[in-house]
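Presented below is the structure to which this report refers.
In this view, the complex is presented without one of its protein chains, the others remaining in place.
Letters are used for the chains, namely A, B and C, taken in the order the chains are written, and counting of residues starts over at 1 for each.
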Amino acid sequence: MELLVRYGTEEQKARWLIPLLEGKARSCFAMTEPQVASSDATNIESSIREEDGFYVINGHKWWITGILDPRCQLCVFMGKTDPHAPRHQQQSMFLVPMDTPGIKIIRPLRVYGGTLWVFSGGHGEVLFEQVRVPKENIILGPGRGFEILLGRLGSGRIHHCMRLIGCSERVLALMKARAKSRVAFGKPLVEQGMVLADIALSRVEIEQARLLVLKAAHVMDVAGNKVGALDIAMIKMVAPSMASRVIDRAIQVFGAAGLSSDHPLAQFFVGVRVLRLADQMHQRSVAKMELKHRS
Amino acid sequence: MELLVRYGTEEQKARWLIPLLEGKARSCFAMTEPQVASSDATNIESSIREEDGFYVINGHKWWITGILDPRCQLCVFMGKTDPHAPRHQQQSMFLVPMDTPGIKIIRPLRVYGGTLWVFSGGHGEVLFEQVRVPKENIILGPGRGFEILLGRLGSGRIHHCMRLIGCSERVLALMKARAKSRVAFGKPLVEQGMVLADIALSRVEIEQARLLVLKAAHVMDVAGNKVGALDIAMIKMVAPSMASRVIDRAIQVFGAAGLSSDHPLAQFFVGVRVLRLADQMHQRSVAKMELKHRS
Amino acid sequence: MELLVRYGTEEQKARWLIPLLEGKARSCFAMTEPQVASSDATNIESSIREEDGFYVINGHKWWITGILDPRCQLCVFMGKTDPHAPRHQQQSMFLVPMDTPGIKIIRPLRVYGGTLWVFSGGHGEVLFEQVRVPKENIILGPGRGFEILLGRLGSGRIHHCMRLIGCSERVLALMKARAKSRVAFGKPLVEQGMVLADIALSRVEIEQARLLVLKAAHVMDVAGNKVGALDIAMIKMVAPSMASRVIDRAIQVFGAAGLSSDHPLAQFFVGVRVLRLADQMHQRSVAKMELKHRS
Partner (left out) sequence: MELLVRYGTEEQKARWLIPLLEGKARSCFAMTEPQVASSDATNIESSIREEDGFYVINGHKWWITGILDPRCQLCVFMGKTDPHAPRHQQQSMFLVPMDTPGIKIIRPLRVYGGTLWVFSGGHGEVLFEQVRVPKENIILGPGRGFEILLGRLGSGRIHHCMRLIGCSERVLALMKARAKSRVAFGKPLVEQGMVLADIALSRVEIEQARLLVLKAAHVMDVAGNKVGALDIAMIKMVAPSMASRVIDRAIQVFGAAGLSSDHPLAQFFVGVRVLRLADQMHQRSVAKMELKHRS
């Protein structure tokens, strides 16, 4: 939706925004491909050719969140329109109605044999075979897929960092409550040095991440995403691994109960692992910006 | 089974060993309780009273592996026979046939919404209400539960360390194969410093743990579990966190695929987390022995 | 000086503040003792008895910063006036002019065979034997040493966190400049994943610590040290280990040159190690406050 608001034409908005905002329809985003390391989006290989005033899409995508939901009516598809253009101008994005012929859902993807808390509706693996969309379904224009991606990821994805801080606060509260109520080796957990260290480390890591997310949000608000690019990349790099450590400590304090479905820790543990996949990518962005602009 | 072989009477062996060895029956082990930190086994609170030549068992147990399996015919139960005895002589162990009245399975326990690779048959939460067993079902004698536990855990549990090393080797092989086949940011993964570091760290950690497990097994073979106690505690402390790090690195190299059910990494990731729960307990044992015997 | 301003009587201020402010005199602080773990100040054992209207001090102190400086005219001494009082009211603080008979400097203390950047004037080990001071030299009153300590350490010591952030920024700038100018294994350092990761990690850790120190300072300014106690403890816990990691990474990028006296890194490395000594103490404070006030 944010993508439509920012980059859509008036026609595109008129057609899709209202049902999406009303919650009658939902959309999905088809980027990741099983054949290539998709955290580097220039690797994406799905082909999109022009033909008779249409674009014809062929590709194999997976981890498409929400595509299994019956309400899903729109797919934003990213693929290669011009393999010979400069590396960051080869990709374009398209609006693909889900009822277009040629979209074949292969299977739902399971993670750890279950579904994930962080995403609703599950994720699917999908084939796009000779899927034809009208030329006006392109977003922003040919070769501008990467540009949109940067814009969308820059603004859209800091939400999850905020959620991770909330999640970590809840986990720390659970850890403290547990530590106060349990005894091991003759002493309340709350008087044991290791547990105190775990609580202290969790508190300082959460607090520092909170301050960084607040700073990033503030810079975005007053000076825009471009000025805030380093702060945005920093918090994306920091938040998942921070949450991951806090959750892991809490599980240790809980013992076996921490992994049962009686508590939310195991779900958090597993969900946060997914978000950590992008760690190196964000590290790379932070380092590149740091080297370019700050020395 | 090892427990029966080592501590069982001739009658107990005659009754149970053959069906267990033939795989017609299986047994389960009821130790952990939801109310107390059970990694310190002196915390265990289930009550066992003598009455009319029987022992009467009341208690609430969970994480009983295998109890849900229809073939499970025998439960080894640990509980408190004498609350006034010295701390390590309060517990006793009993053979409880699964068809004894009063055993109520409350629910299967789910971990991350699924079942775990490391254990077969799932784990259950179970109530024991007025469960009566004949006096001769006691193992070794009253107040000797802790002693059996030390013996059994000492010998029995090094198996999982060996399995963890095999598991880690397989994971490293997967990581290498993946790194050879993928390109990101314009370079094969196999030429990227971070990936090389991950491979090198995994190799040295696996190799060191392998040598330690071999040493522990060797000392146990030639000098017995008592002499090998420190080595046993060391490998138990080391193996789960080692495997945990190796698996986590492999997932990072695989990206989203690493968390899908197409590869075993996600299952390993989740399974190993369970084994890490005992880390602090083993750390404590290593430190105590180190302080006592080596200075 | 801050201590005098806050806790001194008018007479004490009149006598000492002007020469200290003018830099004609300097003071030192005698707290740490070689016989006890002095990071827990209730362990301090130096005895202070009343006798004929005087206090008589006997004790053995070390790591007294500045006492070797010829300009040092005043020693603030902490010791036990009442061993039978409640644990936090046994200690008192005194102003001891350096020309009082009985103060015997045993030796300068050397660290790594050299002196440290973080402190000026070196540190001494000193005996106090039958040192007599007038009763009015007590600060705040009998049994209030611990209270003063809490107040002083709360306000005084956040300075070093600010300096550590400045130090870390300089180190990161050096690391970046070096990475830009060097080639290893056929590639500029600045294109190597490990070096990029080091730069990124350093940047996010510095930035988060900076935000935390700014928050702590702000809370102290607007709401006072008491309200800011948790923030103060947090930044003290965070800053030394953060700087330590940044410096260590820079040394790795510099290679042998990083340890030579051509660059400041080795001195920073060694100086920061001293500051990390208090890590567990601050961890403990953070955890205790977190458990008390936040749940």
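List of remarks:
The rule is simple: a residue touches a chain if its C-beta (ideal position, glycine included) is under 8 Å from a C-beta of that chain, and two chains touch if they have at least 3 such contacts.
Predicted model, so just to flag it, every value in this text is computed and none were measured.
Checked against the full complex, the one of C:A14, C:I105 or C:A184 touching the unshown chain is C:A184. When the whole complex is considered, the residue among C:H60, C:R245 or C:R273 that touches the unshown chain is C:R273. When the omitted chain is restored, the residue from B:M93, B:L109, B:A209 or B:A229 that touches it is B:A209. Of the listed residues B:A14, B:I105 or B:L201, the one in contact with the hidden chain in the full complex is B:L201.
Among B:V5, B:A177 or B:V227, only B:A177 touches the chain that is left out of the view. In the full complex, the hidden chain is touched by subunit B at residues 173, 176-177, 179-180, 190, 193, 196-197, 199-201, 203-204, 207-209, 211-212, 215, 234, 237-238, 280, 282-284, 286-288, 290-291, 294-295.
By the touch rule set out above, subunit A reaches the unshown chain at residues 192-195, 197. Against the chain not displayed here, subunit C makes contact via residues 32, 34, 36-40, 43, 62-63, 109-115, 182-186, 189, 194, 251-252, 255-261, 266-267, 269-270, 273-274, 276-277, 279-280, 284.
The working rule: only the chains that are shown with their structure count from here on.
Computed centre separation for the pair subunit A/subunit C is 43 angstrom, with centres defined by C-alpha atoms. Centre-to-centre separation between subunit A and subunit B, using Cα means, comes to 36 Å. Chain centres here are Cα means. That of subunit B falls 47 Å from that of subunit C.
Counting partner chains per residue, subunit B has residues 194 touching two or more of them.
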